[in-house]
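Here the complex is missing one protein chain, while the rest keep their positions.
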Amino acid sequence: MVVVLEKNISDKLIENVIKHLEDFGFAVHKSTGVEQIILGAIGVKPDFDTRKVKILDGVAEVYRITEPYKLASRTFQKNDTVIKIKDISIGANEVVMMAGPCSIENEDQIFTIAEIVAKSGAKILRGGAFKPRTSPYAFQGLGEEGLKLIRKAADKYNLLVITEVMESNQIELIQEYTDIFQVGARNMQNFSLLRDLGKITKPIMLKRGLSATVEDWLMSAEYILSSGNREVMLCERGIRTFETSTRNTFDLSAIPVVHKRSHLPVIADPSHATGLRDKVLPMARAAVAAGADGLMVEVHNDPEKALSDGPQALLPDQYLELMNQVKLIAGVIGRTM
Amino acid sequence: MVVVLEKNISDKLIENVIKHLEDFGFAVHKSTGVEQIILGAIGVKPDFDTRKVKILDGVAEVYRITEPYKLASRTFQKNDTVIKIKDISIGANEVVMMAGPCSIENEDQIFTIAEIVAKSGAKILRGGAFKPRTSPYAFQGLGEEGLKLIRKAADKYNLLVITEVMESNQIELIQEYTDIFQVGARNMQNFSLLRDLGKITKPIMLKRGLSATVEDWLMSAEYILSSGNREVMLCERGIRTFETSTRNTFDLSAIPVVHKRSHLPVIADPSHATGLRDKVLPMARAAVAAGADGLMVEVHNDPEKALSDGPQALLPDQYLELMNQVKLIAGVIGRTM
Amino acid sequence: MVVVLEKNISDKLIENVIKHLEDFGFAVHKSTGVEQIILGAIGVKPDFDTRKVKILDGVAEVYRITEPYKLASRTFQKNDTVIKIKDISIGANEVVMMAGPCSIENEDQIFTIAEIVAKSGAKILRGGAFKPRTSPYAFQGLGEEGLKLIRKAADKYNLLVITEVMESNQIELIQEYTDIFQVGARNMQNFSLLRDLGKITKPIMLKRGLSATVEDWLMSAEYILSSGNREVMLCERGIRTFETSTRNTFDLSAIPVVHKRSHLPVIADPSHATGLRDKVLPMARAAVAAGADGLMVEVHNDPEKALSDGPQALLPDQYLELMNQVKLIAGVIGRTM
Partner (left out) sequence: MVVVLEKNISDKLIENVIKHLEDFGFAVHKSTGVEQIILGAIGVKPDFDTRKVKILDGVAEVYRITEPYKLASRTFQKNDTVIKIKDISIGANEVVMMAGPCSIENEDQIFTIAEIVAKSGAKILRGGAFKPRTSPYAFQGLGEEGLKLIRKAADKYNLLVITEVMESNQIELIQEYTDIFQVGARNMQNFSLLRDLGKITKPIMLKRGLSATVEDWLMSAEYILSSGNREVMLCERGIRTFETSTRNTFDLSAIPVVHKRSHLPVIADPSHATGLRDKVLPMARAAVAAGADGLMVEVHNDPEKALSDGPQALLPDQYLELMNQVKLIAGVIGRTM
């Protein structure tokens, strides 16, 4: 932590600030300039609330100099985390495609879509059995019945399963059926859930919260990592801004930002980020061009009848076109798909 | 729902749109203007995803005309909800003060602060036993021990208790000790938790999420209300914007906005909204002037040593000054405190 | 500027960073801790782009420690700036009321409204002759004819005039008629205009831009101040956020924030901040309670027929009620009105 003192501060006040810092457990180094004095406060305290120093008399500014996360940091682990599930590697050279419907609706639907996405090159089947819906009156998912269906469909077409968990009580049940747990944007700071997911041995995909900074997001990953589960991937799915012409604002710059700060893989979800089908193709291309380690897209064989989020689901033909284009883009930057 | 068709649309397309609307269960009324045709689609479907219509060929724009919430709406209930707990009424003429530390730290701390706030006119003692912290390494609260302490302290000074619940598994335990459950900003869209809180009989204070619109917030209230619990109050505690000179941006306009749309009481929390002690007094005054039904403020007898959020806690003298000023402001608008 | 070096950095890299800092003109103080080295770079360079250091090899973080503004800073001038125009003082104990229509429309309108606001205690008459409108097809103001009318109306009712300037070419003309120049939110970073307004001798009210941080805002004030004009007041009128239930989000916390950092007076404009008449009264009360040095509100005798922004204009009776209430609130915090 760096503490900048006010100009013309008295010696007594300087001593008082230093004493406080030492009481907080820091080693203090004083640097006296022509106009201003700077104190370096050193000690490993990633969670120290710097406002405790900011409110002391004579303190002008305070800056934290260490990242608040450790295990998620590129400083802690230089090499990229690669998550291996059966023959799939997430975070390696291959850009991984996750596709499927928003919600699992019935046997026919999930099997039809699983076949479509498997043929066009998806490796992982997505589909919600427990749905976090803004309205209590909206379709909330099939529950365990949905989990059984997606598992069967995935197995038939040699796909992995990713599905969302909404609360700790569901972990045991979902674990029987899924390969990857998804934590939704609205639960990104549900710390109880994160901690419980840190105790299991299956990979977690952590979606970015609507108003989460990159730092908040990595801190939430830290909850899972520090509880013992090191198989965490992140998913950018749009943030909330003043712009309303798309459902959210797809923050693709976050991909290279995360890759610099952290070793964790980053997936991009253009379906939720834009919320409209005709924006999914260009933004999927852009995500891969920006360096995403995987894509998650919604596909539906009959989106007009989908029970949730049909308008953002790709039609089978559109999905095929998307796969063709993003494969070529992956190739441009030396990746496979 | 109002559906605006594109100019110069063919009759066949018009029929197709109308057919879709009828299949979705709407009664359709067609209004033909000089330049454009408008379809009114009427039917009680608060959760209908209007994007399903927006993607149909020939559709220019779609507007939902009914609020997506029912029980939370002023249309549903004209009179203000007044929540009575013992001799306290929240949502009535009196502006209610909730005060206390961020976290319950030990017996001495909570009893000292309880005495201070009770003497200066608080009716409800706040304090966290389970703390949602951004960092997994930060103090996470005393748990049940904390609940016991706050209950004892409140009883001694004739105060009610409000404390935060972070997950459904904690409800049963917390229920033994608290008078009001608080749902934190990060859990505002933890729908599983909201639904479970709808099944109990104690009042809930629902804090606004960092990126929640007023509509999202009322939808989350609807989750609790529609599960059976009608004693819900809202709490404005700042939203996340580009401005960083305060911790959050205190959206005081949301108070009259909510009062117009909903019958639920609105509390304001200037401590979390601003994050710095010297901004709490002016913003507490502003919140009461804007029409808040109550205030929640953090008070600490020794904020420099507080285990969490000390920098935004008022000192006892500051709290007394705040009470004196806000009482006068309440009087200006005909309210008591 | 404080430069935090990466852990385990080589001596050669350290020397390289120090050399760069010295070449940039800074005096460098090195502080070596157990884990990390911190460099203090001292020298008066308020406009130095710290990213120049951030991109050097071995640099982990860079923090600017001096405010980028000088003349606008409370550090530079301890005492509040008080702007005196005739017998009015802005920035002193009295909370000053500026009221009038959005646009000057005709003689009858401006005289009628001038009379209403003068009787109820306004000191300054507002009204636009040159209107910045989002649409090129909207009413753009009466121009010089409008200036003449507002001057006459103000003189008749013993009011001062404030009106908006949109470009440097208008300064000479407007100067003949107005007492205070207003710079609109959309021109807050029209640096050419700001510099030209710094060369005149009449006070300037600088509205905050829709996406301006408090620091940006003070930097724009610095443009005017550094060109020679020290009579600058600021005006908070709402910022743009994701919330759409009000036209903008009224950032009232900015009032105490500015008062701490700067000596310049702060006016609040609840009419533009909320955009709807029924929110103006509560938010005017809140603004005074938060410490505003003045209010600017829109009043219209016949808002349904107003040529611009009628929906946010107060009716004469509402204006009178507002004056009565805000006077009492001003009294609570020891101010007059």
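Labels for the chains are A, B and C, by order of writing; each one numbers its residues from 1.
In this section, a residue touches a chain if its C-beta (ideal position, glycine included) is under 8 Å from a C-beta of that chain, and two chains touch if they have at least 3 such contacts.
These numbers come from a predicted model, not from an experiment.
Check B:V2, B:I18, B:L173 or B:L315 against the missing chain and you find that the one touching it is B:V2. Between the chain not shown and the residues A:V4, A:I104, A:A154 or A:I255, the one that touches is A:I255. Checked against the full complex, the candidates A:I239, A:I267, A:M323 or A:M337 give a single residue touching the omitted chain, namely A:I239. From the options C:G143, C:G310 or C:G331, the residue with contact to the chain not on display is C:G310. From the set A:A287, A:L307 or A:M337, the residue in touch with the chain omitted from the display is A:A287, counting the whole complex. Listed by residue number, the positions of chain A touching the unshown chain are 211, 213-215, 239, 241-246, 249-257, 260, 273-274, 278-279, 282-283, 285-291, 325, 328-329, 332-333.
Summarising the interface, chain B meets the missing chain with residues 2, 4, 7, 27, 29-36, 38, 40, 42, 44, 60-61, 63, 65-66, 75, 240-242, 244. Touching residues on chain C toward the chain that is not drawn are 20, 46-47, 49, 51-52, 54-55, 68, 132-138, 166-169, 186-187, 189-193, 195, 209-211, 216, 219, 222-223, 226-227, 239-240, 275-277, 303-304, 308-312.
As a working rule, only the chains that are shown with their structure count from here on.
Seen from the Cα centre of chain C, the chain whose own Cα centre is farthest off is A. Our note on geometry: chain B versus chain C, Cα centroid distance of 31 Å, whole angstroms. Rounded to whole angstrom, the centroid-to-centroid distance between chain A and chain C, based on C-alpha atoms, equals 38 Å.
Our note on geometry: chain A versus chain B, Cα centroid distance of 26 Å, whole angstroms. Counting partner chains per residue, chain A has residues 240 touching two or more of them.
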